[in-house]
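One protein chain is absent from this view; the other protein chains keep their places.
Chain IDs A, B and C follow the sequence of writing; residue 1 opens each chain.
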Amino acid sequence: MQKSLTRRDLLKFAGGSALGLLFTPLPWKLLDDSAIWTQNWALTPKLSHGPITTKFSSCTLCPAGCAVKAHCVDGLPFRLTGVHHHPMSNGAVCARGLAGHHLAYHPLRMTIPHKFSGRSAESRLIPYTLNNSIKEISAAIDSAQGSVVILDQSPNRTSSIIFKQFTEKLQNGIYATLSSDEESTLLALQEMFDEKNISLGYDFEKTEMIVSFGAPLLDGFGTPGLMTKLYNERKTSRKKFIQIESCQSRTALQADQWIPIKPGVEGIIALNIAFVLLNEIKLHNQNSNGAKDISEYKKNLKNFIPERTEHATGIQPGVIRKLALDLASARSSIILGGADPGGGSFGKETEKAIAGLNLILGNVGKSGAITERKNENVQAEPWPKIPDHSISVLIMDSYETGYAVPWQLIEQKLIPDNNIVVTLLPYLNEISAHTDYIIPTTTYYESVRDIPTPAGSPVNTFAISQPLLPKPDGTIEETEFISQVASVLHMDFTIASAEERIKEKVNSIYSTKRGKLFSFSDGQSKPLIDISTANDFYSQLLDGATWIDEKASKNLVKKFSLKADIIAQPSSQDRLLLIPFGWRGAVSSSSLSPIMSKLFQESELRENANTVLMNPQTIADAKLNETQNAILETKSGSMPVKIKSSNTVPLNVIYIPVGPLPNGSPSKAYLNNLNALSMCEVKSDGTWRITNAAIRNQTV
Amino acid sequence: MNSLSEKKSRYGMVIDLDKCNGCGACSIACTIENNVPPAELKANKRSGITWIQIHTVSNNEQYPNGDAVFIPMFCQQCENETPCMTVCPQNAVDIDPSTGIVGQIPQRCLGCRYCMTACPYHARYFNWWDPQWTEGMMKQLNPEVAPRMRGVVEKCNFCHARLHAARTKAAANGESEINPEDYIPACGESCPSKAITFGDLSDENSEAAKLSKEKNTFRFLSRLGTEPKVYFHSERTWIKDMAEKALTRTRMEEHHG
Amino acid sequence: MKYTSALLFGSGFLISLIVGWFLFPAALYRSEPQPIQFNHKIHTGEKGGMACTECHTTDDAGKFQGIPRIAKCAECHAAPLGESDVEKILVEQYTTPNQEIPWHVYSRQPDNAYFPHASHTTLGKMKCVECHGDHGNSESLEVYQVNRISGYSRDIWGKNISGIQSQPWEGMKMDRCVRCHAERSRKDGCIACHK
Partner (left out) sequence: MDKFLIPRGLQRTSFPKFLLWIIPWMMLLSFGLYAIYLCLAEGLNHTNMDNRFAFGLWIYLDLTVIALGAGAFFTGFLLYIVNRKELKAVINSAVVIGLICYSGAVLVLMVDVGQPLRAWFTFWHPNTHSMLTEVTFCLTCYLTVLGIEYAPILLKNRKLRQIPKFLVFEFELHKLMPVLAGIGTLLSFFHQGSLGGLFGVLRGRPFAFREELGIWPSTFFLFVLSAIAAGPSFVLFTTWLVQKITRKQLVQPSVLKFLGKISGILLIIYILFKSIDTLIWINNTSPSTGFPAFEFYERTSFGTWILFTEIGFLGLIPALLLASKRMREKPAVLVAAAVMVCGGVMVNRFVMTIQTLALPTLPFDQFLSYAPSWEEIAAFLFVVAYGVLLYSFTFRYAPIFPQERELNFLSAQQIEIERTPLEYSSKGSRVLAALANKFTSLRSLW
């Protein structure tokens, strides 16, 4: 008989199969595999299984050029560490350097040339062919009314030589450099001598006393490994760190003595000290008679009796006298200033006043103080010396120096609305966003680069940074670009490849037979003469080694002038003062590995670009409160900022960090005109440290 | 059989706060070493994954009399009643008996975050987002540390992968003990001011063991009785008092007359 | 009539058993051919007479290198030694253009597993065979099967879907490691073998 299946029959069937399944591996295996799936799904990357190797190189992220050991998998670096016992870097690499191998893959990285549709914040960035850009740039050079300038931001490389030769071949060409603030005191010192082209360096290791006017000695100055080593050994080596600075910086916190001062009075204090030294203390090594202008210098010092300027500086005369006495009694000392990577130098006159103290104390040309080193610098025109509104074509080799450059500083030299600016830079950042052409050069660890003597080094050194990463197509070496321009302009000018140039340099060093070679792999140094051939020397440098020259022994007995024009007045305190500060290498949006967001975004260790530091009292006076959004105003414009209260900053001052924005890539508008630097006014002497500002509630 | 674990070590760390200048190198080295992804766009101090959080701690004096130290805070490797270990429902956290290191196995973790509420040092981090690297950085991951997936907890384990490497090396040479020089966590190795001393606390002659017994060496929240293995050293008494809550102790005495 | 319900129930039960034991495994694994039919026997047998460790080396840090890179093959096979087609493919497609061979690794463990060969072979005096079976004498490579869900090689779970293995070297899941370590009464934390 017919029987149709009812719903209840279906239930029975289902029940049976359900029970059956429990007796098969199916449900249990599925349970297991689904869990394993969550452990291996495609949302998390897979690791490479290739062989692990190590290579040596040198960091090119800042002039210090620390030695680096790269641990690689499948030939790509996954970890960078320092090289132990290295004479300068001493086994240390800074936070930024540790992540240097990421920079090639930065979100703002560019691998093909780009052209801006205009200069305004709205202008768009258009991908462009290399040939067209070179044609247009060459044409501009050809038809330039004003000067054609190559601005080299990390001088004394072998590339710098090419730049210089190229500009010399042009009738209106200038090869210019922007001094890194680290050596500003030394440069001032060099200018004070009659004899030109001498080059100086700090002999920190042997000195007894380091008096720094705001130089971040322990927060990215010189070679980090060396400075921290000296600091840690200061108990045994009887070294004293004295910091004269308005804010309680990292260095001030750690220094043996911190002398808090009002902002912008460094020059006055320097002359205060000079006064005490020359009038109240019997200096055993009286050196100032070398000065031609000693008499009027002394006469001028009368305005700088500590008591007279106390109201201006806010320091009791006692403090200054004590400091002067310590300096006089120290066997050797170094007095240096400036060098905030964001704030820039104090300006020539102040630097002279500070540098002069070294001359008075006879610190110059003395081991354990400021020594002369053999001058191998590529002679260049200092940027400030270039007349305003005179440049019609500017080529910036903006190979990161780690120091801030406000666009205004560049702009004031350009012929208004009739100029072409080219950046040889693989990133879109605060500088390149203003230019017409961005020619993407190779970046860190992508090509062979030479590491010239770092600024402020007491001896000459040389190292080679060997590439660790593949060179992306579309990028071009800065000198290759120059040679292509040259050929378009039909200049008789052949440019050797980077390797060849470096080989030449190596040969010239080898021919001197001077100095010793420190090898990274075995941590041993051997005299240069022990190396059989120049090629051998080259290959050793390439595999990881630093050449260190002998110390220049001869003492400087030269005529110099001490004159420094300082007005015994502090900067006006009627309004709030805006003071930019930075961390070497972290002063632009592009120069940091995305990993650095750990310090800027995921912790408050480093302030990111839209956070200003203010004294709680100042915040209260301005009728604001902490972590509130506010509007910062200066002559140059206004920008939204977050307020952070801090007891490390003085009253009536707004400290604004020059650094990357949190949360990824910044907007063109930010890059162009909404960043800390653009808020600062660039003075005639090329400084931008102090600007009058106001801050108000966002809602008002 | 391989007798690596027969010798019982207690790895620990002493951090000299007077040497630390808050440069952040340890934090970055740690991040790279352990394949921690860059900050997600929306991530912040509280939701990000930074195994070594460096806090700037001030004594709250007014300018210019203030003083401050930088305190790298990370898993303190508690030894006694390890808060996170005892609460984990499925043994994703445990103490390695041969090293005393508190291990976290993200692949076992179900992401209940109970351990995070248990940790007094806030040194555990949850993957709120899927990890993300730029294309090229993806090829630069440390091949010896497994990346974590969304929805699990992770934390410092004294760069345990480096101990693995050291053990492999020793074993290949037929040795059952590692060479202490082969095992230094990334933070200790990278610290430019050599503020971090790492070593075996149970080994009397190790530098770390010696420093951990010094007068001005202290631990944070030691009165919770969890016996952390990360020590701090500073001549500044105020931070010591703060860390051990010695001040609150005196305040208590006032409070109870 | 009164048996219908039992019949229905039973049939459902039976169908499930068939699905679970036979159809499911077939569906769960995806087969992928190896790029080259490698013959271990030729290399290790009297013809080649090589030891496992001659190709499966460790680096200076003692890290096991797994399947050798193409450079190793090229040491002998830069040019064909014999007439076999397999070798022809090897030379033409891989050693000559210096192209790595995209092997499928039967015993590939997940990224979070740390297995130091040195500790087991050098210190622990274990033989390759104990974990990998007599792979070294195989004449050809069996087809590589991958779990569609977990992405693991089938050899990790073992050939038998039930998880019960006939041979000691079958199956390479964690419980196997744990068992062996337990037998030797080793006290290890999870991170001793996880990274």
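The rule is short, and it goes like this: contacts are C-beta pairs under 8 Å (C-beta built on N, C-alpha and C of every residue); 3 or more make two chains touch, one makes a residue touch a chain.
Everything numeric here is computed off the predicted structure, so don't read it as measured data.
Taking every chain of the complex into account, the omitted one touches A, B. Screening B:18, B:182, B:203 or B:244 for touch with the missing chain picks out B:244. Between the chain not shown and the residues B:10, B:108, B:160 or B:233, the one that touches is B:108. Looking at B:22, B:38, B:64 or B:83, the residue that reaches the missing chain in the full complex is B:83. Within the complete assembly, residues 31, 34-35, 37-38 of chain A touch the chain that is not shown.
Listed here are the chain B residues that touch the chain not shown: 40, 42, 44, 46-48, 55, 57, 71, 73, 81, 83, 86-91, 108-114, 116-122, 124-130, 149-153, 220-221, 223-226, 242-245, 248-249, 251-252, 255.
The rule we apply is simple: only the chains that are shown with their structure count from here on.
By number of C-beta pairs in contact, A-B leads over the other of A-B and B-C. Chain C has its Cα centroid 52 Å from the Cα centroid of chain A.
Here the CA centre of chain A is 31 Å from the CA centre of chain B.
Computed centre separation for the pair chain B/chain C is 37 angstrom, with centres defined by C-alpha atoms. Multi-chain contact residues, meaning those touching two or more other chains, occur in chain C at positions 61, 63, 110-112. Among all residues of chain A, those that touch two or more other chains are 39, 47, 49, 52. Residues of chain B that touch chain A in their complex: 18-19, 21-25, 27-29, 31-33, 36, 38-39, 41-45, 48-50, 53-56, 58, 60-64, 66-68, 70, 107, 130-131, 133-143, 146-151, 186, 189-194.
Residues 1-2, 4-5, 91-92, 94-99, 101, 103-108, 144-147, 157, 160-161, 164-165, 167-174, 176 of chain B are the ones that touch chain C when the two sit in their complex. Here chain A touches chain C in the complex through residues 3, 9, 12-21, 23-26, 29-30, 32-34, 36-37, 39-40, 46-47, 49, 51-52, going by the rule given at the top.
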